[in-house]
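A protein chain is absent from this complex, but the other protein chains hold their places.
Our next item is subunit A:
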């Protein structure tokens, strides 16, 4: 067990605890950045996909994990980011400008949506965003002159400083692009959580009434949270569009929204690690299922015919298991295991027990 002696108040808000932790993350980053050399193209593509989902997860985590506003409609913002990016590139804007601009535009859209959504709480907000996600499908079809409607749009590679970056032709550079975005967003996120703004997000999540009493402007905080969350999600959407190559109104369906929310719940709400862990589960579950089905077929002689809906059925069961037995998600489980080893043999079962809250209605009748 390591004991950290704090000699300076700045140590409390430093992004890493000590040099040991910092070097661990550097090694991890170096290992991942070297992936194009030690992974074949298929798994590199899968890893890229996981990173893109993780960026989207980070976006939703700002809103749901740290501000406590459950959104079932983030696929709509993925779509906005994706279409904005492609349309800007088509009009001749270079990628390095179009990409951040797509994020910015999505953030503005998010802030606009947030204004009516500010008055909604809990389930009403969830339903509002769900309806938004359903509507986005129809809006894309209706806005056919801009979006290409049902036939969709296509985006090949983009050029960055004269180098071609394309999912199929140059998977390595595309992977590095996604990794760079993921690292930048993560660093920004870590810094956000150290800043007063991030702290006020958490205050709003834990209790709106007490946050207000402490002088936090709730409406403003929520609106900023919405905007930041949507901007990051928009960036992820732009990358998702480049990863998919071709996309139309059905690419960003309600199911994607729900999947995104479930992903961060499995990973662990309210932690940056959670977005990445959840993305790993989401990204590798289909592969894992098809591999294990082949094994099962080899063992029991069954058929390997695809069972429709299997993926979502299994996914739902995993999620139910998590909510029942590990509400803090994969990251929470990891924290418990780590604490067990660090404190051995003094770990107690109830160390992470949460306080129960009993229900009181806001209705009058």
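Before moving on, here are some points about what is shown:
The working rule: a contact is a pair of C-beta atoms (placed from the backbone, for glycine too) under 8 Å apart; a residue touches a chain by one contact, two chains touch by 3 or more; residues count from 1.
Definition applied: contacts and distances are computed from a predicted model.
Protein name for the hidden chain, per its UniProt entry and selected from "Benzoyl-CoA oxygenase component B", "(2Fe-2S)-binding protein", "Amino acid/amide ABC transporter membrane protein 1, HAAT family" or "Cytochrome c biogenesis heme-transporting ATPase CcmA": "Amino acid/amide ABC transporter membrane protein 1, HAAT family".
The omitted chain makes contact with just one of the residues A:31, A:127 or A:164: A:127. Among A:176, A:284 or A:312, only A:312 touches the chain that is left out of the view.
For subunit A, the list of residues touching the undisplayed chain reads 68, 70, 116, 119-120, 122-124, 126-128, 130-132, 134-135, 138, 141-142, 208-209, 254, 258, 261-262, 265, 307-310, 312-313, 315-317, 319-320, 323-324, 327, 354, 356-365.
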